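Note that this complex is displayed minus one protein chain, with the remaining chains in position.
Order as written gives the chain letters A and B; numbering starts at 1 within each chain.
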Amino acid sequence: MRAALLETHGLEAFYGDFQALFGIDVAIAPGETIAIIGANGAGKSTFLRAVCGVLAAEPGRIRHRGSAIGGMPPDRIVARGIAMVPEGRRLFSSLSVEENLRIGADVGRQGPWSLERLYRLFPVLAERRRAAPTSLSGGQQQMAAIGRALMTNPELLLCDEVSLGLAPVVIRDLYAALPAIRAEGTAIVVVEQDINQALQVADRVYCFMEGRVTLSGTPKELSREQIRAAYFGM
Amino acid sequence: MTAAIDTVLQGALLGGLYALFAAGLSLIFGIMRLVNIAHGDLIVLAAYIALVVVQATGIGPIESLAVVVPVMFAIGYVLQRGLLNLTLDRGILPPLLVTFGLSIIIQNVLLEGFSADSRKLQAGAFETASLRLGADLAVGWFPLLIFVTAVAVIAGLQALLYRTRLGRAFRAVSDDPEAARFYGVDNRHLFALAMALALAVVSIAAVFLAVRTNFDPAVGPARLLFAFEAVIIGGLGSLWGTLAGGIILGVAQSVGARIDPAWQLLAGHVAFLLVLVMRPRGLFPRAVD
Partner (left out) sequence: MASPHTVHAGTRAGRLGALLGAATLLGLLSVPFWAGRADMRLIVEMACFLALAQMWNLMAGYAGLVSIGQQAYVGIGGYALFALAMHGGVPPLLALPLAGLIAALVAVPTAFVVFRLRGAYFAIGTWVVAEVFRLSLAQVTALGGGTGQSLPAAIVRAIAASAEGRDRLIYFTGIALAVGATALVFLLLRSRHGLALTALRDAEGAAESLGVDSFRTRLWVYIVAALGTGMIGALIFLQKLRISPDAAFSVGDWTANVIFIVVIGGIGRIEGPIVGTLVFFALRALLADYGTWYMIVLGAVAVVVMLKAPQGLWGLVADRFDLDFFPVRRLVRGPTP
């Protein structure tokens, strides 16, 4: 494996007194796609929240290109090129679709992604550019949310449950955009409950359970039984 | 008939001043859901700063804005960054009670520094000059200037919010402060800028107030109530609604005063309560909440 783009060492995270992560070790190489799978409450979203800076973390436990970024404020983390597609999409409802995308561009990072390029990836967003996000379908909203994160021109894209609540055909369309994003050299972390989807797209898979990594490897290395054991603990 | 038109006209122009009071209150509520009880006292504080500038330099009150606006802008930024940001996300009590405490502190600091005497700023002949519209109908140039300024300020704020990158960030933070942080928006800085902007608008309102009427350290709370009433009458979250709310409040006060001078304030409050009972969301509520 090449030098890591992002690594965590013994990452712990807390919600008040409640500990949600117990020493997570994850490494992501530039341009790599990894999937994090696990049941509800396994700590997948918590992990992403810690990486993007909204949850406190010890500085040295998260390293981006070698420098400690744990606990750095989210606005500085996104400026370093780590962008989040939050669970539930969370588009800004009083901004138009295009304004939502521009919010991403306002971060000011140079890179391949522009409104034009993005509209080529998701043509439907160009048609609905002036619409309010609430008037979009679930799949279109998810495209806008991914687009908003891409407009920051990230080198690492964190996708939290992008397929949640969407119809299978819509999910297929969304994942069809993945190769184009990867082609730009962007590393991607997808957090998924749908194991098949995750195994299809990922170079490597991490399985979380109760705040710990219970299994990791390439999809080819891992057997169904191993994954089931790591996922459900049986 | 002319008397009736005159009453409504004067009231509408007065409404411009109330809209200026209200614009700042509306802006900070819109962006950070903060209701600033000290808003009226900050208006009075700005009026006293203008007084000091005018007395120290001998320039006119309108010209003094060149100093008052940046000073209040800075006060707003520091106040929000150093104090009020600490009260956000902690339920309704901290912001309410901290700004209430601030209100009492400002009133008493002004009382200590300037005594309870009434003050006024003089703008010379311009203050009383008027534009003749008919045989018995005239509007003062100064009230007209206030009104036009109010329209310009609200149009400016509207353009800032809907046409600039900063405005986009303001609206994003207002929709979802946490999600805005994912895209590089520094909430604390942005909230401080919003308060700075609100107090810059407050400065303009304050100088107009100080030229128009006498003021003393205790008149702040009444200005807060006028601003609040204009915001609620107009409908929360709508800047143009705030202008309409200001005009309605001004006209109600003017009509009340025409019947009996003692009824001026009462008529304004009653108009507010009537709107509250009949249209609790105001006359021009924002379409999307």
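What we mean here is this: contacts are C-beta pairs under 8 Å (C-beta built on N, C-alpha and C of every residue); 3 or more make two chains touch, one makes a residue touch a chain.
What you see is a predicted model, and the numbers here were worked out from it, not measured in a lab.
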| item | value |
| --- | --- |
| Shown chains that the omitted chain touches within the full complex | B |
| Candidates B:10, B:26, B:87 or B:187 - the one touching the absent chain | B:87 |
| From B:4, B:56, B:78 or B:104, residue that would touch the chain that is not displayed | B:104 |
| Absent-chain contact - pick from B:9, B:52, B:96 or B:283 | B:96 |
| In subunit B, positions touching the absent partner | 35, 37, 83, 86-87, 90, 92-98, 100-102, 104-105, 107-109, 111-112, 221, 224-225, 228-229, 232, 262-263, 265-266, 269-270, 272-273, 276-277, 280 |
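Just so it is clear, only the chains that are shown with their structure count from here on.
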| item | value |
| --- | --- |
| Centre-of-Cα separation between subunit B and subunit A, whole angstrom | 44 |
| Contact footprint of subunit B on subunit A as seen in their complex | 52-54, 73-75, 78-79, 83-84, 86, 90, 92-95, 99, 102-104, 106-108, 132, 134, 148-149, 152 |
| Of subunit B, residues touching subunit A in the complex | 165, 168-169, 171-172, 174-176, 178-186, 288 |
